[in-house]
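A protein chain is absent from this complex, but the other protein chains hold their places.
On to subunit A.
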Amino acid sequence: MTKNKPAISLENLTPIQLMEYDACTRCGECVKYCPAYNARDKDQAIEPRDKILRWRDFVTRSYGWRAKLFGPASIPEEEIKKFTDDLYNCTTCGMCGTVCCAGIDTIELWESTRANLVKHGTGPYGKQSLFPKLIGDGHNPYLKQQKDRLVWMTPDIKIAEKSDLAYFIGCTAGYNQQVLCVNTARILNKLDVPFMVLGEDEWCCASALIRTGQQHLGDVPKQTALHNIEALKARGAKRVVFACAGCFRAAKIDWPRAYGKALPFETIHMSQLLAEQLDAGKIKWEKSFDKTVTYHDPCHLGRHVGVFEEPRKVLKSMPGVKLIEMERNRHEQRCCGAGGGVKAGIPDLALNIAKDRVNDARATGAEVLISTCPFCRRNLIDGRDELKLEMRVDDLVVLSAHLMGLSTDIKSPAPGAPKETISDLFRTQTIPPKPPAEPKKEAPKEAPKESPKEATEKAQKEASNETKKEAEKK
C-alpha cells in the first residue's frame, strides 16, 4: 500500500515554532484581545487560538504518530485555502503573543506560516501578491519613480551631502505623506542636526513582503535590505533615523537577519531622537497647544521593538498638551488595523479595526489622536472619517514642528493627492481637486476593455503565477 503524500509541508517553520503550535493551552486569552477577531464580528475562524489549533491539526494529520504508522491523512485543499485566508485576516500586531500564557512568539509564527502557505500556493491574499513585483522592480509598493524620492523637498530644507546621521524616509512618507518628511527634515534643521538622505538610492524597507510571508520570492527583502545597508554604509552613516515605525521595525529586526550580523550603524526612531534632544535641552517649544491629546502606540514601534515612553515624554513636555491614555495602551494597545498587509489586502478589515481604535481614543474625550507611524496615521484618519468624528489625527513630528515654531506646510499639494499628504491637525492647506479626466476615446472593438476589478484580478493572477513559479523553482 502506498502512503499518501502529506498535504502540507513544514517549510519555513523552525523546530521551536512547531513546538509552539503544540504548546497552545487553548486558554483563549488571545481571543479577548485580538483586534481582527473583534472587527470580524467575533468569527471563531479568525481568533488566534483557532488558527493555532487548525494548523496543529494539519501538522498532526500529516506528520503525527498516526501519519507515521498509517500514512498521512488527506486534507482537502479548500480547507487549507480557508485556513490561509483566515490567517491573512490578521495584522500581525502581536497582541496575541503579548498575552499568551504559553509565551508563544506569535508574530514570527504567523509570518513563517504565511511564508509556508505562499510556497504552498494558497497565500498571500488579494492585492498583496503584487508586492514582490512592485517592490522588486520599482523599489516601492506605490508604482512611483525612484527619481521622485525627494519630490517633497521644499527650498527651506537643508540636507547635507555627508553626515553621521542619515534620515531613512520610507516610501509611505516620501510619496504619500509628504507632511511627515517635510516636518522631520525641518525639525532636524531647526535642532541644528545635520543629516543626509539616500534619495534615489533609497529602496523600500520590504516590510510589506516579510509581513505577508513573501520574503523568499526572488529574495527581494534580502536584496533591498542589503542594498540599503550598503548604501548607508558607503555614505558613512553612523546613525540612521526613521520616522516610520514600519521601516524602523524592518531595520531593527529584519535587516540584521538579512545582513547576517549586527548593522554597521545605529538605528533610532524619530521619537527617540526627539526625546534625546529634549533631555539635552535643545528643544525649545515656542508655542502652546491647549488640547487634550491621546497617543496611539504603533505595533511596529511599541510591541515589536519596545519603544513606548519616548513619544510620551515628548508629548508630556509640550506646553498646554494634556496627555490622556487610552484604556489599552503600551503593551496592550489595540492595533490600528493597517499592518500585516491588511490595508492593501483586506481594506474592509483594516477600516473596521481602525474604527475600533478611534473609538478607544474617543472614549478618552481627547481632541487629538497622535501616533508615530504613517501607516497608523493614514488608517486612523480613514477610521475617523468613517465615524464622522471631529477628532484630529496626526503624527508626533507634525505637532512637534508646529510647537517649535515651524511651518507644517508642504509645497503645494498636487491636485487629487491623498488626504494624508497634508497635516490633518492644522489643516492650513487644502488639496486641489483632481481636474476632470478627458473623455476617453472609444476603445477598439477587438480589444475588450477591462474593468478596474478585472484588471486587478488579472494582475493578481499574474503575480500569483509568478509566485508559484518561484516556489516551484525553489
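Please note the rule applied: a contact is a pair of C-beta atoms (placed from the backbone, for glycine too) under 8 Å apart; a residue touches a chain by one contact, two chains touch by 3 or more; residues count from 1.
By definition in this document, contacts and distances are computed from a predicted model.
Colleague: What protein name does the UniProt record of the undisplayed chain give, "CoB-CoM heterodisulfide reductase, subunit E", "Aspartyl/glutamyl-tRNA(Asn/Gln) amidotransferase subunit C", "4Fe-4S dicluster domain-containing protein" or "GTP-binding proteinlike protein"?
Modeller: UniProt lists the chain left out of the view as "CoB-CoM heterodisulfide reductase, subunit E".
Colleague: Using the touch definition from the top, which of A:39, A:100, A:244 or A:283 touches the missing chain?
Modeller: A:100
Colleague: Write the list of subunit A residues that the hidden chain touches.
Modeller: 10-20, 22-29, 31-32, 42, 44, 49-50, 53, 56, 59, 63-65, 68, 94, 97-105, 257, 303, 305-306, 308-309, 330-331
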